[in-house]
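Here's a slice of the assembly, chains where they normally sit.
Going by the order they are written in, the chains are A and B; count residues from 1 in each one.
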Amino acid sequence: MAGSIFGKHFQISTWGESHGKALGVVIDGCPAGISLSEEDIQKDLDRRKPGQSPFSTPRKESDKVEILSGVFEGKTTGTPISLIVYNTNQRSYDYSEIAKCYRPGHADFTYDEKYGFRDYRGGGRSSGRETTARVAAGAIAKKILAEFGVDIMAYTLSIGPVSIDPAKFKRDEIFNNFLAMPDQEAAEKAAAYLHEIKEREDSAGGMIECVVNGLPSGVGEPVFEKLDAMLGKAILSIGAVKGVEFGSGFNAARMTGWENNDFFQYDEEGHLTKLSNNAGGIVGGISDGFPIVFRAAIKPTSSIHRMQKTVNKAGQNIELQVEGRHDPIIVPRAVIVVEAMTALTLVDYLFERIFSRIDLIKKALL
Amino acid sequence: MAGSIFGKHFQISTWGESHGKALGVVIDGCPAGISLSEEDIQKDLDRRKPGQSPFSTPRKESDKVEILSGVFEGKTTGTPISLIVYNTNQRSYDYSEIAKCYRPGHADFTYDEKYGFRDYRGGGRSSGRETTARVAAGAIAKKILAEFGVDIMAYTLSIGPVSIDPAKFKRDEIFNNFLAMPDQEAAEKAAAYLHEIKEREDSAGGMIECVVNGLPSGVGEPVFEKLDAMLGKAILSIGAVKGVEFGSGFNAARMTGWENNDFFQYDEEGHLTKLSNNAGGIVGGISDGFPIVFRAAIKPTSSIHRMQKTVNKAGQNIELQVEGRHDPIIVPRAVIVVEAMTALTLVDYLFERIFSRIDLIKKALL
């Protein structure tokens, strides 16, 4: 109940610090009978792993996942699945400076205020490394959703001033460039921008877009647990996310009802369609069977080598140059984290859909 | 567990449909010893009440709240507080048309898909009227927060193309115009825009900004229950909200680390300050003691008189003109709902701050 447990049915409990022995997650509520191997999880972990691009921290971590429980003879047993990833590369480097001051943009100050002291090694629990556990659990959620035909695709929409051109969208391209951009040209422009930012010892932010196909209609709860509210919470829980919007999003504030309403129409084959998807696939908090579309704004990496003003605990104003290994941009590595949080949210509400109707419950039990 | 319960400690359970006998809320977890009267709650309900402006539905509702339990001799007892508001003005009007088709922008279709059928009278549970219960509970949360020096202020930031001018910000003005805008000139421009929109039988959207002063540092939980994630969920759970952003929000995606980081400095008196508040008062999901600032995008009202394309349940494409009494803009009435949801979220996490540290727990119990 202190923030590290997520989910209602497929419930995950994550743990671990940036420079501790290991990180991990315990999943309680994964149904029995799903074939699961470490490879299923590893492939997603490899997507967020550091040290794979000129734009991510050179810190080398194998990030190998180990399944400690909950799987027997290749299948989930329905009991808790415990996953662990050991930290193998915490450079034993001097944190005495950082221990005494507050890095701008980081949670150093707020953790001290909240807990009275903090694990200052690499940010401790507030480090982005914590997302390793989310991605591991999310890989299982994605595997389950795939069995129901639900496909989650996130990608980098923009980096600093460089946005993708929808006309040049290529899904495969997401995996072909370091920046997880589905548009090769934009990726090249963004890379050039990042090289320049790096030289200035600065960092950049960007946007991630996520599209979910195949989610049936009727998923989500009314009032407080609207599907967009729950997805919003999940995405905003990722460090560095400063905003989230669904469908027409912030533009809706400037549109009129006539412009923003999605008109229903039956096509020639009599299938229900919509003439637009400004709703982003969610109306009244419940999925309408059309693609779920949302975007997240990611702030620039807080750690920069450039000299910054800040204070120390001795009550002095100081100038600080943050040492260590940083990503000039974290957006590309956050793409898989967005997919993971989306999957963890959807698997819960997809299952819960059964409880909305007595006929669905009877289908399962009688 | 089906969406109508909100909160961890100050936990509310809301109920009621647009055209049912009544709406209400049960609050479990309100501490004992708080003086509470129906007036304390009524003053907020009066802020969202319909029929008060040329831009809100003429439906007349007294929206008088009644306390049914949990208060004894003017004080909360610590046991559940049950609040009820009777529906007095459900115009007995013909819903047979709406029962057979799906209104664009409304939850008619998604509710049918989820539940198999729906209460089609005025949107049933999906009606904005549901927020009456939120505002009633929120008024109590706001009263508690006030005892801790926490002040919540929400207002209309923009309507369609018209935004307020920060230089002309006047808090009192929020209560002086029909549009809850803290800038009189902007309010007049927006009113003119709305008259035009109304003539075109269309509707408008807008943005709400919320600023929280006096919240101590150290409020919020790490990882999944970051304060911005929880506030985001709360705000996105309000029907018609399509996006939410904190501090520099979506602009952060275009800024650099140097531009976006808030530098700490001690002022002459040795008080800790920040040279900017791009974080919106939340870092690592925990409050830093500076103002909490966020914005929500509200879509234009879905109900418009203008003829729209849609389908009926008989499988036909039809043209629909939505009858009835509608707001051409719901933003001004949503302002108090944003305050309520903010208060309901903050009261939970302010209390929970105690559990973060053994010294705080001892202060209370030993």
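Everything that follows uses one rule, which is that a residue touches a chain if its C-beta (ideal position, glycine included) is under 8 Å from a C-beta of that chain, and two chains touch if they have at least 3 such contacts.
These numbers come from a predicted model, not from an experiment.
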Open item on the list: Of the identical chains, 2 are shown. What's the total across the complete complex as given in this file?
Closed with: 4
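Please note the rule applied: only the chains that are shown with their structure count from here on.
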Open item on the list: What's the distance between the Cα centroids of chain A and chain B, rounded to whole Å?
Closed with: 26
Task: Complex interface listing, chain B residues touching chain A - done: 1-6, 8, 14, 102, 104-107, 109-111, 113-116, 125-126, 130, 158, 160-161, 197, 200, 202-207, 217-226, 228-230, 232-234, 236-237, 239, 242-266, 270, 272, 275, 278-280, 283-289, 297-304, 306, 308-311, 315-317, 352-353, 355-357, 359
